[in-house]
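Only a single protein chain was left out; the remaining protein chains are all shown in position.
== chain A ==
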Amino acid sequence: MMSTPRPHVRQTLHLSIDPSPYEPPPMSLSPPSSNSPPSSLMSSTTASSSTADSSTMPTATFPIIYSVLCLHDFDSDDPDHLPFSKNEILEIVKQEESGWWAAMRKGFTRVGWIPRAYVQPLSEEMADKLWNVREELRAYEYSAEQLYNTAPIATSVQIYDPPRRQPSRKQSTDVASDLWRIANKRAREDQERILSEDRALPASPSMLAAINKPTPPTPREERHRSNSSPSHRSGSSRDKRDANNVTSPKVSVDKIKQLTGSEDAVDWVIARQNSLMPWYLRPQYADQLRLDKDGNIRMATLPALVERLATPQNTKALASEESFRDAFLMTFRTFTTADTLFEMLVDRFRMNPPDDLTADSQFNEWKEKKLQPTRNRVLTVFTVWLEDHRLLEEEPHIAQRLTDFLRLITPPSQLAGVANLIIEKIQSLTFSPPQIFSPGTPKRKDKNWAEVELAKQDPANIAEQLCLLEFKLYSRISPQECLRSAKTKAHGDIANLTAFCATYDRLSAWVKMSILTSDMLSKRASTVDFWIKVAEKCKQLNNHASMSALINGLMSTVIQRLHLTWAHSHRKQTLEALVRFNEPTGGFHAYRTLLQATEGPCVPFIGMYLTDISHIHEQYSDETITTAISTHSSSSSSSLISSSFINPTPSNGSSKEPFICFQKRQRWYELISFMLKFQKRPYNIAESETTQIFISNHLTHTTSKDTAWFWNKSQEVQHLEMENADIRRGLEEAGFLNS
């Protein structure tokens, strides 16, 4: 795989992996040579090094530069490597440009190499925080924390985990859907293999044909490897290996200083690399990109975004590239149409060589380093769009156009195979829609619950069946609907979102109705208690949507005013403990905190996210950006400098293209991903047909009553209660009642 001999290629690297995160050749830094095996790099106490990856990284004294969170399992038999599992926190003692970093476990002395792409650097604060989190929850906690950080950070974690990335779910017994999933994965792997045989790893955004040195694996490969073999190794064997490999720390301070690069240097190198790149390889619209200090896109024109999308990037962060692609594909409909995007991608695929190429060598280089990678990339984008971003659901007509386009890619083109795979994929998706959300367990035949009155129902059963009902509704909500909800004008359909929200109101109305129509005080009180039990159970099942609706009903004015009923309730305290989750204070702070800690199947309450979506819409406006740009072109904004540094030549694109605030889309993407992330984890609860009928009958029934009915009925009941209270009091005074 490597052709150019490089003196400093480490002999210790045996992994045969395609080039992935591209790292420029170090300028002033020299990585370990073959004579100095990396394992000899040991913690020395004197050297000081600093890393300056923007502001997020703390500067510390050698040996420990900072901590990282492991996002994936890393297994390796190489004694120089440090295998680790997801969620561990390791300490980095040295960074190397190749993407291999030297790390150790806290409290241990063994240092080994780890692939940078598998881990996420942590700020000191974050590391402290995560140390206090249960190990298996760390990655989750970290991504949750990231969500609310304003500026997207340098390497944002993949939060929206599209279906392809999930391992086939064991809990689902639905054979058909499993088969589909497996087939799906296999096709994808085939495709990736074909692409990588072309010497271009499509899914890894960062590669340049020029790389000729071994680079660390990226999590994607790791997934493949763990697919082929069970990735669980026994802990004991690892411990043994650890013990065998404790080497004595001995390395010269100077050497480490020399070796340890700062991230600033890397930035500089990349920028320089770019400016040294022959003109015909440079991005055409780079001057229409505005980046923040972490290299994320703040705003850009559409051509610049599409170019970015279709160009393998030589940035450091693989994760942020994937996140860009996913964010783009989720949100592009807010600034362009599917047809325009399709055409622009096809144009990039068919791009012509620049007119003024003077030599054949230039043409060949252009072809090899620009055209080919772009083509691979365009096909990858189509695949991701198709598989993870609902191309068939949202714009079925594009599928036909895409098929027509792909049919034109025929041998001898190396991409013909890939094109064919995508066509097959389109067909398989069209004819067998995925049944991801099919219930995990067969339907349950039991007592005819539909006939039974509410008070005799089992609260746990009702709660469970509510879970299924709500999950079904929740899982149908598409990201597009959420985005549309932010638009002031109703663009298109948001039926699923509306249905989900409407169920909240109906459930709440059912609670009110069932209490108000109970004719006796004791019956009302027990109905109240019944619903509190259901709410409690819903909380246990993480069905927050129902829980919130039930609390809402119980806390409504029309129920709260029935003081005597409440006096006879036995579970008031339980309710009081739940009420805080319905408090809007601090944007539902209490509830958000609950949600952060929630794992496993869940139906979240999404009200406050809808507010967040419209606030993001309000906060980042496309119009203000356009004006800001025109006024601020002469200012010394760092982003302008950096982007012009990356591409000193002015693009030939006209400046009339409006700028799109991509930051806004990025935030939408993060938010919506979080909001919908539980869609992939269905409940493993058997469906009881009769209870479902019982529930849906009652929910439908509530629509027959308007708010006036509730108000009047409540007043009526309240009157009765007060009259009865007088009678009771009279009886008590007469000695007929002892209470």
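Quick note on the criterion: a contact is a pair of C-beta atoms (placed from the backbone, for glycine too) under 8 Å apart; a residue touches a chain by one contact, two chains touch by 3 or more; residues count from 1.
Criterion: contacts and distances are computed from a predicted model.
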{"item": "Among \"Exoribonuclease phosphorolytic domain-containing protein\", \"Proteasome subunit beta\", \"Ras-domain-containing protein\" or \"Pre-rRNA-processing protein\", UniProt-listed name of the chain not shown", "value": "\"Ras-domain-containing protein\""}
{"item": "Options A:N364, A:Q540 or A:T611, residue touching the unrepresented chain", "value": "A:T611"}
{"item": "Of A:D75, A:D505 or A:E657, the one touching the omitted chain in the full complex", "value": "A:D505"}
{"item": "Which residue of A:H563, A:H701 or A:R729 touches the chain not shown here", "value": "A:H563"}
{"item": "Those residues of chain A which, in the complete complex, touch the missing chain", "value": "144-145, 147-150, 485-486, 488-490, 497-498, 501-502, 504-505, 508-509, 548-549, 552-553, 555-558, 560-561, 563, 582-589, 592-593, 596, 607-619, 707-708, 711-712, 715, 718-719, 722"}
